[in-house]
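A single structure is presented below for examination.
Only one protein chain is missing; all other protein chains are in place.
For reference, chains read A, B, C, D and E in written order, and residue numbers begin at 1 within each chain.
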Amino acid sequence: MFAVEVRDHIMIAHSLPSPVFGPAQGMHGATFTVDAAFMTESIDQHGLVVDIGLATDALAQVLAPLRYKNLDEVPEFEGKFTTTEFLCHHIFEQMATRVRAGQLSDAGRVLRLRITLHESHTARAWYEGDI
Amino acid sequence: MFAVEVRDHIMIAHSLPSPVFGPAQGMHGATFTVDAAFMTESIDQHGLVVDIGLATDALAQVLAPLRYKNLDEVPEFEGKFTTTEFLCHHIFEQMATRVRAGQLSDAGRVLRLRITLHESHTARAWYEGDI
Amino acid sequence: MFAVEVRDHIMIAHSLPSPVFGPAQGMHGATFTVDAAFMTESIDQHGLVVDIGLATDALAQVLAPLRYKNLDEVPEFEGKFTTTEFLCHHIFEQMATRVRAGQLSDAGRVLRLRITLHESHTARAWYEGDI
Amino acid sequence: MFAVEVRDHIMIAHSLPSPVFGPAQGMHGATFTVDAAFMTESIDQHGLVVDIGLATDALAQVLAPLRYKNLDEVPEFEGKFTTTEFLCHHIFEQMATRVRAGQLSDAGRVLRLRITLHESHTARAWYEGDI
Amino acid sequence: MFAVEVRDHIMIAHSLPSPVFGPAQGMHGATFTVDAAFMTESIDQHGLVVDIGLATDALAQVLAPLRYKNLDEVPEFEGKFTTTEFLCHHIFEQMATRVRAGQLSDAGRVLRLRITLHESHTARAWYEGDI
Partner (left out) sequence: MFAVEVRDHIMIAHSLPSPVFGPAQGMHGATFTVDAAFMTESIDQHGLVVDIGLATDALAQVLAPLRYKNLDEVPEFEGKFTTTEFLCHHIFEQMATRVRAGQLSDAGRVLRLRITLHESHTARAWYEGDI
């Protein structure tokens, strides 16, 4: 299986209002380094999994509504705990929608995505699934 | 599939007494940066794969008997070559036992583990398997 | 000149309420990977710049009041823009006070400190100065 | 599953002569950090996936014809777009041939390879497949 | 002393036509990860060394004429060996000119620059000097 992975980052604030989160219950924040991997069984006649420019643009578009935001005030996250793993899945769904809509001009080659969020130098999470 | 991965490290001495190991036959040592990845099909009502605090504690506990040790003197490694890949598997088994015992309070969500040991800036090994 | 550098991290929220900060004016956040370097002209009879355990503890103590905090609510930062470079200087001052007070048992060897905050995979800041 | 991964790098020039590649159509170049992962179901009596020295040598040999080259002048790449993903697959095939020929003395343990090329701090590609 | 450092990258081809360069004499290439550090004695009333957006833009502008280029065809490099250290100095001069011209709106605070080029995972070069 082939893959191409591109990187971007976001800087967000959020709270995790449950005793489960101990010291992270209150308002705090994170820099998430975000990797998006696009997986295919083959490459096209130009030797591409996906156009890396389109992939980078798609990732930037998916991250735009989160960039420099307080996630507690993002309507679609109301009532959700915006954990790193939750955000991996959210970004996965946003990217999958764009891939399915043909926005990456991949002619249906992309079969699988993995979205990785690095929250610190000692912890990260990812979600990987079929398109 | 979801995953959360946490990082710790150990600094150990050991020998690898077989001609197979060439210059590494004698007593030498390594810093192993250790990544433990916990994989699940779903996240819980708090948006968690596993509690990252419990995961970090479990990794520290699994590594405690190895920390600052001469592995040649650890009784359970007698007669074993404590290669990087062997240690990945050893740490995997120790962690799997803890997960199975419910120590991560994951309610059975964790299905798979991957233990990665980085031995230098140019080499690493891992073991991945089902719980 | 000798140096020893240790690493920790904090995850904070803050706003930067001036048009100068463009998209970062509102409430957002950051993971800061924090490196503290201790510099001396010589090492002691044990071959040490500073005891790395004491250095790590001192860094953890200096970061404790910031960990998982909304910096907008930290009284001593009232009226300040808590930029990465401002925080480097703040942490420098806190650490310098501890070094001067002999908390690192360095017998006056530490002459200089550098505090580096990595705010993302593409940007970092530092403050370096004499004790 | 067990894996051992070793790292090397190459510095090459090439062009990507199609409008698809936008600013990368003309002669430019890349440093590719190359990771080769060898995967097995078990380790041998010495605790090895593969001999890391043999793996490192094999990677160096596979990369030798590319090192400091203009890929536009490498005969076997004539008419090909030498994209990062294409090169991952090319290096995979070269390494698979060596593994199948027994050059890694792995007694048939290696079942799968993954070749990763990091082209910058924000993009990488890989090809993974069975031997 | 305060510093802010931002990162970008370029992918270039070049040759180094002298026997001194051994295997790197012919046409080959490199990805250079480029770090630009801006150093000041103080921060302004907004807590800034320099506006990180302006710094990032300035670095992108300085790198634009090199991006995806064959340096052998860049007129101003005619007769020069475009080594990593030469390019560090070239980029330093370009950036210093922009800082002196007030393009970073730093009100004269920036006293010193350091330009670092990482050419591989095992080698890098830098040039540091006063503005």
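Basically, a contact is a pair of C-beta atoms (placed from the backbone, for glycine too) under 8 Å apart; a residue touches a chain by one contact, two chains touch by 3 or more.
Just so it is clear, the structure is predicted and the values come from calculations on it, not from any experiment.
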## Note on the structure
Of B:A30, B:A55 or B:A96, the residue that touches the missing chain is B:A30
### Task
Using the touch rule from the top, list residues of subunit C that touch the missing partner.
1-8, 43, 46-49, 51-53, 56
### Task
May I ask you to list the residues on subunit B that touch the chain which is not drawn?
7, 9, 11-14, 23-24, 26-33, 67-70, 73, 119-122
### subunit E residues touching the omitted chain (full complex)
16, 18, 20-22, 80-86, 88-89, 121-129
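One rule holds in what follows: only the chains that are shown with their structure count from here on.
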### Message
To test your reading of the model: what rotation angle superimposes subunit A on subunit D by C-alpha positions, in degrees to the nearest 5?
### Response
120
### Query
How big is the gap, in whole Å, between where the Cα atoms of subunit A centre and where those of subunit B centre?
27
### Message
As a quick test, compute the distance in whole Å between the mean CA positions of subunit C and subunit D.
### Response
41
### Summary
Expressed in whole Å, how far the mean CA point of subunit B lies from that of subunit C is 31
### Message
Quick check on subunit D: which residues sit in contact with 2+ other chains?
### Response
7, 121-122
